[in-house]
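One protein chain is absent from this view; the other protein chains keep their places.
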Amino acid sequence: MSRRKKTEPYVRLTQPLVRDAGVLRPATWDEALDKAAEGFRRNVANGGPDAFGMFSCARATNEMNYMAQKFTRAVIGTNNVDSCNRTCHAPSVAGLAKVFGSGGGTSSYQEIEDADLIVLWGSNAREAHPIFFQHVLRAVNKGAKLYVVDPRLTSTGKWAHGWLRLKVGTDIPLAHAIAREIIASNLTNMSFVERATEGFQEFVKAVEPWTLPVAELETGVPAALIRELAHAYAKADRGQLSWTLGITEHHNGTNNVLSLINLSLLTGQVGRYGAGLNPLRGQNNVQGGGDMGAIPDRLPGFQDITDPSVAKKFNDAWGSNFKAAKGWNLTQMLEAMERGDMTTVYIIGENPVQSEADCEHTIKRLSNLDHVVVQDIFLTKTAQLAHVVLPAAAAWCETDGTFTNSERRVQRVRKALTPPEGARDDIEIMGEIATRLGADWQHKTGQDVWDELRSLSPIHTGMTYDRLEALGGIQWPCPSEDSLEPSFLHGRLWEEDPVKRGMPATFSPVPHSPPVDELTNEFPFRLTTGRRLDSYNTGVQSSGFESPLRMGETLDLCPQDALMLGVEAGEEVAITSRRGQIQAPVRIDDGLTPGLVFMTFHFPDEIDVNIITIEATCPIAGTAEYKAAAIRIDKLPVKVG
Amino acid sequence: MTIVEIGLPKRLVELTLDGESVRVPEGATILDACTAQGKSIPTLCYGDTLKPANACRVCMVEVEGARTLVPSCSRKVEPGMVVRTDSERTRHSRKLVLELLGSATDLSTTPHVDEWMSACGADPARFGPDAATVAQPIKVDNPLYVRDLGKCIMCYKCVDACGDQWQNTFAISVAGRGFDSRISTEFSVPLPESACVYCGNCIEVCPTGALSFKREHDKREDGTWDEEAQTQTTTICTFCGVGCNLTLHVQDNEIVKVTSPHESTVTHGNLCIKGRFGWQHVQNR
């Protein structure tokens, strides 16, 4: 018998709410907008522009993200804008941008189909990115080899020719060992390394200690299998390396990403048709959010905010005066809230209370704030903490605009439904607040916003709505309306002319750093988290339909551990970390190994897994270590009576 | 210098199509050649995203020198081929195939079949009232799909979409043999016990309505399904970052069905359970 109630589907918000005497009550749009604007004005007046933070939305359109960062920079005058890409792929963007200058996956899906070797590292694409995995399977069915690196044997891993079962948090030793083996076997692509990279010698030194036996000991992957993958990757004519949150959701996620990028530099598996590096993005527009500058360190089109000439271009265009300096990322904003440096936030379509690691901590921080405005389609757990709640239209089906996918393809989003009476378009709401704050913002359609973006972002300049329509989307970069670029990035690295080749790609001799949440006798199990096929993130959207596959939250463990703990499938157990305790029923999964357990995070209203996950974050990108918590599992006392 | 994939070199092949000389790229099928010439050939088991199944035999044409008629959907053009799409033999074949199908199967929700039948004068009733049919009860064993196999013409498209051509889930197969063959899970277990992952890619390719979405089925049953009143708008899925194209079929400001454009280079008409069914949240109002 389960004590858990089934999550009730969320119901659309159709009326603004304002907090009155501690309670949210319905209000008119005018009252709510006035109150929202007034609070922002008050806090900025008291604490300066940096007292304000914008949580932009990775599920909203490019146009809305562009306007959100413009609102933050041009209306408020701060660079404190970020989005939930912080919880997933910020390390990918940071890593790729550091090495190559832009933070996108380098290949197209068609190139995946045409590859000879595909490595999926920390990715359960079969369940989390099913249609991407169809492209992978097209390649496999044509004869390509698939290697999967994952602590769990997932449904993705079951398709692999080789499964590298590494211990959680040992990605860098594994990557370094692969690199060392490639170097030692004389499989380095020296013409690429010499022509297009820097730092090779330092890198060789850094990986030197990671011999196969040492790596086997540290990662748990048999030396022969490490060697096999190293040779397969180095020898493949077209090698693809893709990763997901298994790489990024660690306290050193950016270094993990860099360690994979090293492999592509070593073998020349980048900048060519069919060879590339591809982070699989978890949300429909997490790529676009970053592309649009809704991140604290980049302006639209990955333009460097610290470059005064770039900042000037934007300030001139907007008539604004923001600084050419990095703002705070989401993690830093949360810390600033705790310190009291940040006192107000504008949260658009995000649910940090349930999506952030160590969520009790997040609630405390948000509760510190003087003024919280949440704009969403549902009254989420985060919205329940707000001072003003503004009902929004659903971006993907109730607005016109664009999204950008994992292959950098900008595609048209079209309005198919009229939003429910009372809900309003995100851009329109932002415009109302901006106007109340004294900015001169006329109402703009999605296309108007897009054309403004195109005029400021060279990589988007050639993408008119008409072309997006006619071509079924266009991959960036697209600087000209008259031509299309190759489907892969960084072909410049292969140019013989150093001028055309541009900035060399640098090897990153990153250090190994095991998970922060240490395994001890008290907390002997490693908990890792991930997605299931039919559910999505915090379940706010996916709970809306009835899925025959859905089984709710479970604690998955291997048969040996179940036997050792004396627990059976379906039995409710207590799960304790250094941060908190939850209960969940046990599920037996042969794909796990002793000491490793798994949970999703899809059902926070029933079982909030982020109570026990750790908030240790990547210092570069700010992403939390969702993939490695230390926990204890206890049988519940038998109830009497 | 970078090398950009441009595909294999293509030559043109010259053939005679209904007396006219035409040139089409090497590797094209007779059906491709017909389509390029604006000739409409009826097809049922042909799928624009699938390899030819060659099963329905509605698209047969006559090729000079061939002992039998040939399926235009799969036969590739050859230099000097002489093809007739409207000869006595092809007309007879098309008429009989439609009559045989109509005599055994409920084609009431198969698009275009009425036009084709009247065009060639097909009369499925001529096999008599006792002609065997594949009629059987509708299967409703889950909240998302309905299987009405009395409408199934055994075109193999759902099996191919579920199998190695796209989804690689292999939840369904053809079972049995001959007239008794049918699309089935192992031991005919209900879908929730099978490997089905509810991607709906089988329904996307079903040409007869034998497979349908529960919402559509229910609305048809209670008489509220009104295709005339529906709009179709293509947008992008809100789950994950792959960027799947969704075509929302909207009736009375409600999403009633989701398909995916077959020409999309992202999806090729395929979706997962979330894209196909995860839209209810926006209309919980």
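Of note:
A and B are the chain letters, set down in written order, and residue numbers restart from 1 in every chain.
One rule holds in what follows: a residue touches a chain if its C-beta (ideal position, glycine included) is under 8 Å from a C-beta of that chain, and two chains touch if they have at least 3 such contacts.
Going forward, contacts and distances are computed from a predicted model.
Per the UniProt record, the absent chain's protein name among "3-oxoadipate CoA-transferase alpha subunit", "ABC transporter permease", "NAD-dependent formate dehydrogenase flavoprotein subunit" or "Cytochrome c oxidase subunit 3" is "NAD-dependent formate dehydrogenase flavoprotein subunit". When you scan B:Thr68, B:Ser108, B:Gln136 or B:Asn253 for touch with the missing chain, the hit is B:Thr68. Although one chain is not drawn, the whole complex shows that of B:Cys56, B:Cys120, B:Leu144 or B:Ala161 it is B:Cys56 that touches it. One of B:Ser184, B:Thr233 or B:Gln280 touches the chain omitted from the figure, and that residue is B:Ser184.
Mapped onto subunit B, the footprint of the missing chain covers residues 52, 54-58, 60, 68-69, 71, 74-76, 89, 92-93, 96-97, 100-101, 103-104, 126-128, 130-132, 153-154, 156, 163, 168-181, 184-187, 189, 193-195.
Mapped onto subunit A, the footprint of the missing chain covers residues 126, 155-156, 158-159.
The rule we apply is simple: only the chains that are shown with their structure count from here on.
Averaged Cα coordinates give subunit A a centre that lies 37 Å from the centre of subunit B. Of all residues in subunit A, those touching subunit B in their complex are 9-12, 14, 59, 109-110, 114, 128-132, 134, 137, 141, 159, 271-274, 280-287, 377-378, 394-398, 403-407, 409, 411-418, 420, 472-473, 486, 491, 494-496, 533-536, 540-549. Those residues of subunit B that touch subunit A in the shared complex are 1-5, 142-144, 164, 166-168, 191-192, 196-199, 231, 233-245, 248, 250, 253-255, 263-268, 270-275, 277-285.
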